[in-house]
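This report refers to the structure that appears directly beneath it.
Only one protein chain is missing; all other protein chains are in place.
And now, subunit A:
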Amino acid sequence: MRVSSPSLPATVARPLLGRAAVARRAEAVVIPVGALLVGFAIFSVFLLLQGKSPTEFLSLVYRAGFGTAFSWQNTLSRAAPLLLAALCVALPARLGLVVIGGEGAIVLGGVGAGAAAVMLAGTPAALALPLMLVCAMVIGAVWIGAVGALRHFRGVNETIASLLMAYIAIALMNHLVEGPLRDPASLNKPSTAPLDDALRIGNLPGWDVHWGLAFGVVCCVLAWVLIEKTTWGFAARIAGGNVRAAQVQGLPVGWLIVGFTALGGAFAGMAGFFEVAAVHGSANASLAGGYGYTGILIAFLARHNPLAIIPVAVLLAGFEASSGLVQRRMDLPDATVLVLQGFVFLAILISDTLFGRFKFFAPERWSTRDGN
């Protein structure tokens, strides 16, 4: 009994067009949005169990986060450090590294900026501010770059190393602002010496939002260009996609890992700089405000795409901006927003297993006559 072989279809080398191209791209949007909704649905059950109304919660979030020009400005101010903190997760993630200790680089970057301001007292602001920024970014880069180096050269798990190093960073910050760098005038809240008015960064012209937002948005765009449009970014994506393939191709995997983690750390350090120079006016314990941790959630929701980080960070900043109002109006603890974030994060992590499961998003499975 013999069966003739089917003739192979003509070889095709066309790009995906029209509906197929849209479907492929839609997967990266639909699944995270779905996870966000599922996370919120679970959170609604949590609210209902306490006898609170999810719709009231949503309307309060809308009013406090996005309802008025004032609330938009509040939201955007909070979004600035989140953009940068999320980059500190997203850049290493493109190399396959899960770095969750951006908080440490923010804190130490802020301390570096505060200390630099003290040392540069009397220097013109045009010189002092860039030096403070560079100082904060270098410290952040070294801190998170060290995580990458430990990973590549010593095989230390980057997730655990970065998390533990964040605790070290916070302890180091407390030691410095309560000891060697303390301004004797700061009584209740140990801080570095307050910045000169000349060194305080003002707001974007016409807005009540500081310059950190503009820097954050620009950094997200630059990071996207780096990853998507340069050969370095492509090499990093190969290493993130399959490190063995990258090694066989002779790509400098170690340098890519150290470079991308350091760049992520530099962005987190920049967030610390803006917290000091634009928000607090000195480095103190307020630097450890949890931006680094919210940044993890944002980066995962954005699927580590720096452009997607921008809207996601604004959304999450809106939720955070509303926590005060939610607390007052609904008589809920202000940690409620953290509970929401937790549920959403869980949903996002689980949703990652759904990629590639839906035929709808995979044009190559639409017709079995094509290909294969």
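To be clear about the criterion, a residue touches a chain if its C-beta (ideal position, glycine included) is under 8 Å from a C-beta of that chain, and two chains touch if they have at least 3 such contacts; residues count from 1.
As a convention for this text, contacts and distances are computed from a predicted model.
One chain of this complex is left out of the view, and of "Rieske 2Fe-2S domain-containing protein", "Pyruvate ferredoxin oxidoreductase", "Nucleoside ABC transporter ATP-binding protein" or "Phosphate transport system permease protein", the protein name its UniProt record gives is "Nucleoside ABC transporter ATP-binding protein".
Residue-wise, the contact with the chain that is not shown comes from A:Pro252, picked out of A:Pro54, A:Pro194, A:Pro252 or A:Gly342.
In the complete assembly, the contact with the undisplayed chain comes from A:Ala21, out of A:Ala21, A:Ala198 or A:Leu349.
Mapped onto subunit A, contacts with the missing chain fall at residues 1-5, 8-9, 11-16, 20-21, 24, 228-235, 237-238, 240-242, 244-245, 247-252, 356, 359, 362-365, 368, 370-372.
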